[in-house]
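Removed: one protein chain of the complex. Kept in place: all other protein chains.
So, chain A:
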Amino acid sequence: MSEAATSVNPGLSQPLLAKRTSQKWLISAVLTTAIVALPVLSVIFLAFFPEENIWPHLIETTLPRYLITTIQLMAGVGAITLAIGLASAWAVTMCEFPGRKFFEWAMLLPFAVPAYVIAYVYTSLLDYAGPVQGALRNWFGWENATDYWFPEIRSLEGATLMLGLVLYPYVYLLARAAFLEQSPSLFSVSRSLGHSALSTFFKVVLPIARPAVAVGLSLVLMETLNDFGTVDFFAVQTLTAGLFDTWMNLGNLGGAAQIATTMLIFVVILVTLERYSRRRQQQFAARDNREPIRRFTMSFPRQMICVAVCALPVLFGFVIPGATLGLYAWEYFGESWNPDFVRNTFNSLFLSGTAALTTLLIGITLAYSRRLHNTRGMQVLMRLSSLGYAMPGAVLAVGVIVPLAGFDNWLDSLMREFFGISTGLLLSGSAFALVFAYTVRFLAVSAGSVESALQKITPSMDMASRSLGHSPGKTLVKVHLPMLRGTLLTAALVVFVDCMKELPATLILRPFNFETLATYVYQFASDERLYHSALPALIIVLAGIIPIILMSRSISSTRSIA
């Protein structure tokens, strides 16, 4: 039988793993965190040395607008991603409707579309010269833009919609994994006690899935807070815009680091509040995979609602932008085809793959150490290691350069002094710097998902394994990892696709003559010529799809494999 308990006994996991466990895990967690936190700490360090105090000018002029816009954007994107992500995850997990199996993985497709690409595509479709307005003008005989009103895509609303469309898969993925891991009998019990399906969803299902949904949502919000490409393109003035203005136009890196640090504090407060609000909950769900999910059979109109809930986000988030890119790629094929293509694709795949693997390993190490040593200190370490995600990529890149170049130059001086040889730059300006940056940036994704999934494995599992003589490491490999397979794959997938799309840090840190698909697209896009690079943009999307399909298959199969 399956068993799940919400609430009670926060100290349960404390004694079990106690002091006799080897200190290996603790030490490796501390060391890893120290390395991974370096870039963020560097940025905080830079914040102490501004060129001038930027705040009086900011407060007097643009800061209020930056703040309001940022909050509006985050609230809007949060609402959209929650609505789409939860509704579609619930539909494909629990309802039977035509195309359900297809949507299980198709819901993830928009995730492969970088935000800056979807923003460009919709601008070219919906702006004045685009086909939509052109057709309207033809129909109604309008002469020019002054004759009619059309919603402005380059606006706060536009940016909210664009980000919402490509970010909801975070919520979908984590919510779906959580729904799959829940025991179906819970739902039956609630129904038999007189709750409606809807009330069961909000009273039972959602509270149990909350840690996972919270992780998904916080990823969405951090991504929104850090987005520069889309908001810049749409002239939406968020805090990030102010940060780059301070850095690039006022030449005040310290001031920019202060804004970044402020944003960081904001994120930390947000995440802490969420955790605090469920501090008294602890959930263990021993999954029972033998019991299949019994999906609802529904009336035809209801089935159609499910289809619409799933189809619309995919249509707008993937089909339309993908088809448009395909069309451009076809039109400009001669100009966008390029022999470097294969190499750029390989670079992207290799870096993203390496980073996904590294990130996953570190994520497991940290989350498991936290399970073994559930102390306040370990919690702080976990949070500290995940801060990279809460910082705009370009700022983090500077934070990566500082310690890496510092190390390189230190080693070089040492070697020059003692051996008279120069080792030059070993780490900075190499692919290592990129993998390091990706790891720092996306560790929150893997550590967060692994942690929330581990929390749901009852400690009695550990006790049983340990009392039968397995070491903590062996318990992890033999007991936890097999149980977590779905979660691990999900985490690796998300990191992989995120790395494929990553742009600002890649630009700054990459070696000479080194292009990924994203940087290749960017050099044209930044010169107002994105249509020339529709082909590589399409490849980013396609390359993202393949792992999405593969992994999504394995995630759903975790349910049927005992």
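Brief remarks on what is shown
Note that in this section a contact is a pair of C-beta atoms (placed from the backbone, for glycine too) under 8 Å apart; a residue touches a chain by one contact, two chains touch by 3 or more; residues count from 1.
Criterion: contacts and distances are computed from a predicted model.
Look at the chain that isn't drawn here: its UniProt entry, checked against "Serine-protein kinase RsbW", "STAS domain-containing protein", "succinate dehydrogenase" or "Iron ABC transporter substrate-binding protein", names it "Iron ABC transporter substrate-binding protein".
Contact with the omitted chain, checked across A:Gln23, A:Thr375 or A:Gln523, is made by A:Gln523. Across A:Ile320, A:Leu357, A:Leu384 or A:Leu542, the single residue that touches the chain missing here is A:Leu357.
Residue in contact with the omitted chain (choice from A:His57, A:Arg275 or A:Arg485): A:His57. In the complete assembly, the contact with the undisplayed chain comes from A:Met248, out of A:Ala75, A:Leu136, A:Val189 or A:Met248.
The set of chain A residues touching the chain not shown comprises 57, 61-62, 65, 127-129, 143-146, 154, 233-235, 237, 244-245, 247-251, 253, 351, 354, 357-358, 361, 394, 397-398, 401-402, 405-406, 408-409, 412, 422, 424-432, 434-435, 473, 504, 507-515, 519, 523-524, 526-528.
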